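Only a single protein chain was left out; the remaining protein chains are all shown in position.
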Amino acid sequence: MPTILGQNQYGKAENRVVKITRDGDTHHIKDLNVSVALSGDLDDVHYNGSNANCLPTDTTKNTCFAFAKEYGIESAEQYGIHLARHFVDSQPSIHRARIRIEEYSWEHIGGSDSNAKFIGADEVKHSFVRKGQETRLAQITYDGEKFEVLSGLKDLTVMNSTNSEFWGYIKDKYTTLQEDYDRILATSLSTWWRHNWTSDEQRMPSWERSYEQAKKHILHAFVETYSLSLQQTLYQMGSRVINNRSEIDEIRFSAPNKHHFRQDLSPFGLDNEAKDGAVYYAADRPYGLIEATILRDGVEPKIPVDMTNL
Amino acid sequence: MPTILGQNQYGKAENRVVKITRDGDTHHIKDLNVSVALSGDLDDVHYNGSNANCLPTDTTKNTCFAFAKEYGIESAEQYGIHLARHFVDSQPSIHRARIRIEEYSWEHIGGSDSNAKFIGADEVKHSFVRKGQETRLAQITYDGEKFEVLSGLKDLTVMNSTNSEFWGYIKDKYTTLQEDYDRILATSLSTWWRHNWTSDEQRMPSWERSYEQAKKHILHAFVETYSLSLQQTLYQMGSRVINNRSEIDEIRFSAPNKHHFRQDLSPFGLDNEAKDGAVYYAADRPYGLIEATILRDGVEPKIPVDMTNL
Amino acid sequence: MPTILGQNQYGKAENRVVKITRDGDTHHIKDLNVSVALSGDLDDVHYNGSNANCLPTDTTKNTCFAFAKEYGIESAEQYGIHLARHFVDSQPSIHRARIRIEEYSWEHIGGSDSNAKFIGADEVKHSFVRKGQETRLAQITYDGEKFEVLSGLKDLTVMNSTNSEFWGYIKDKYTTLQEDYDRILATSLSTWWRHNWTSDEQRMPSWERSYEQAKKHILHAFVETYSLSLQQTLYQMGSRVINNRSEIDEIRFSAPNKHHFRQDLSPFGLDNEAKDGAVYYAADRPYGLIEATILRDGVEPKIPVDMTNL
Partner (left out) sequence: MPTILGQNQYGKAENRVVKITRDGDTHHIKDLNVSVALSGDLDDVHYNGSNANCLPTDTTKNTCFAFAKEYGIESAEQYGIHLARHFVDSQPSIHRARIRIEEYSWEHIGGSDSNAKFIGADEVKHSFVRKGQETRLAQITYDGEKFEVLSGLKDLTVMNSTNSEFWGYIKDKYTTLQEDYDRILATSLSTWWRHNWTSDEQRMPSWERSYEQAKKHILHAFVETYSLSLQQTLYQMGSRVINNRSEIDEIRFSAPNKHHFRQDLSPFGLDNEAKDGAVYYAADRPYGLIEATILRDGVEPKIPVDMTNL
């Protein structure tokens, strides 16, 4: 046979699992989009269509829903660890499971939503509004021995309306860009970070707190960095996370430069200087795309370059 | 000529106008997507391609940016009124202008964003995070005599995890739905409301406050209504807005019923009752779509049925 | 009661109905996205949540699937007429039904798809590739007496790489656009047209042939019109349809001007003239948006301005 089978995986993608927990009159939501990918002794299903080693994708879907009920969803990571372990440990033909989760956050109406502060505490315990800001991400991979847990987020759109410059770059035959000493820096962050927890022999991090703190340090660095390049800002974000969170060894960013070009209003006799406040054109495409991994010194990088795929 | 020209309009759509205002060290953002549609003496441009009466769409774009600088953007409505008036009053061939605006909201990092509360007040004055919740809408139409101002919002996703029932409906040959006495009610609201301000002879409303209050009443009614049908909830939302805001005469909702079906876990020996907290499958398509107009008694409806187009 | 209920409608949207017909070994597909909207005696469901007059949206979904089996799908229009008639005629509380349908077209692999011409006729009778070009549209409304049938299409993207000019327009204070004597004209057409068939007393058109011919005339006019404005091209398309298809009385277009701007390559010492073939930047936003209705002389316009909603 001149051709052979390489890496392969299968499973049910995008299971929209929503869990409501009732704590007296107060309800809580976990709203997840769960994708399962399994690998193992699956040559036969490819070579001749024998499904004897194949756990149907439909069964992986059922398991996602049943586990949400049986074991609850304390965090996306804890729930994913539970699922990954189940598939590998219960099925002899499955040797590796990868669970990817998107999590959408909701808040009680009348909580931090300032428009709804008027509403008395009693009424809002079961009423929610979707936050709409970033989507939280988790990926758990298990091979029967070790876990790899990645956490992350996407679509967190941030802007500094000053304290960003761009100059001193290479000028070649095709360069027309003007240097800028007061530009807008805006991006829609996608990022994954890797935890150094890999098995039950270690103490498991608090996944919820770890996420909150990682996001906080990313935002903190974005705010505090006087930026000479978006690369510099990414490095500051990443190193701040690594330096402050001992449970995280590696982080990768994919950051489109959401260009806000100062509109040329001189044909109409109007100044449009950044220092006075200005009018910008928010461009769609093309856009600069900056990607970087930041690592704890001495650890091996493991987050794939193509994880954010742009 | 056996064919004639009917209603027609043209203009530049989706101008992404971003205005930064600097108030000392504190910056403010207005982030708009502005679409212009003009009508008038434009038969010739259709019949024979003569552009003598045609103000180029490119010029309408330039005007959107220049007006943001010259006159500022106090609110989407005020800015749209200014633009609409300009096109009709300055161009003899233009008899009607319609300005449609989407507004995206941002908040200072470290403001109500709870993850960022740690950050000192000094640093955040020029750092923003996009809220991501609803998109605010405005449409201003001017015919040289009267204005029509619609305001609205889209993509405000809300959920009541209890206090919703559905029963007592018609059963025919094709009915299989079971009655439900404790269901999730979730929707992604799109709504437009019409102001009764039509000319400078009336006192102009505070557009920002009017928007905040209309949204507040919509949320308030959503929270408080024990719902026997999504239609009932919409009517409560609409009548609450009309009854509390004298500047608003008409409101129209388009509300997809974002179905959360309780997953059947009985094959796995698991109960999944709503009263205990339950696991739901968040379905994509199909979905119930409920649309309704609510009016102040005695006024004529003017918001088109097809404004939200689903 | 100071507020009253205005126009309202409800039903199941986006039912993804796929019908396979087997004609010996040859299979045929109808692939539809069907949305139902019903109106009638529905005040009570809004005012107090009584569902006694409410046919559940779930039942309307079941009916869409069952009718596809019981009566088949000869065309989107015929199927929609059947559904609309059923809801109004079988339910005393329903007085008006509107069925909207999107149709996706498939072709047999090895048919007109040139890459697959190699494949023998026997193998392809049940193998399909989705065409991916335009989406066909239909809307059928029935009030118990008359039908209104609209047909249309969206996302048909066409381009003339020459034979388009734009000059002779109004120049005002905000005009910076240069006149262009050889520009690209590209658009992504959305269009609805209205048939004059309204009841069984008239002979029903062949909906499939009518669609093919209307699309043919639109393309024909696009090809043949030496364009001095996109408005002129739209009028030519519309009048060609009205003049050649006696069953069609009215047509409305919504046509974004998909700008292809000649890139300025002069900083690099390169000419980039259209006459030599040129390099263009395909812009996203903003874009000119041109909308127009063309009518048979003497008929009343009925297609809503907001039907294409941009």
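The letters A, B and C name the chains in turn, as written, and every chain counts its residues from 1.
Just so we're on the same page, a residue touches a chain if its C-beta (ideal position, glycine included) is under 8 Å from a C-beta of that chain, and two chains touch if they have at least 3 such contacts.
From a predicted model like this one, the values you see are computed outputs, not experimental measurements.
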Displayed chains contacting the withheld chain: A, B, C
Residue in contact with the excluded chain [from A:25, A:145, A:201 or A:297]: A:297
Residue among C:110, C:286 or C:304 that touches the chain left out of view: C:110
Interface with the undisplayed chain - residues on subunit C: 16-22, 27, 29, 31, 62, 65-66, 68-70, 106, 109-110, 112, 114-116, 118-119, 123-124, 126-134, 155-163, 184, 212, 215-216, 219-220, 222-224, 260, 263, 265, 267-268, 270, 272, 274-284
For subunit B, the residues touching the chain missing from this view: 173-174, 176, 267-268, 284-285
Interface with the undisplayed chain - residues on subunit A: 1-16, 35, 37, 42, 45-59, 61-63, 66, 90-91, 93, 166-170, 172, 174-177, 227-229, 231-232, 234-235, 238-239, 242-243, 250, 252, 256-257, 285-297, 301, 304-310
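Basically, only the chains that are shown with their structure count from here on.
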Separation of subunit B from subunit C, taking each centre as the mean of its C-alpha atoms, in whole Å: 24
Centre distance in Å when subunit A and subunit B are each reduced to the mean of their C-alpha atoms: 29
Centre-of-Cα separation between subunit C and subunit A, whole angstrom: 38
Touching two or more other chains - residues of subunit C: 174, 176, 285
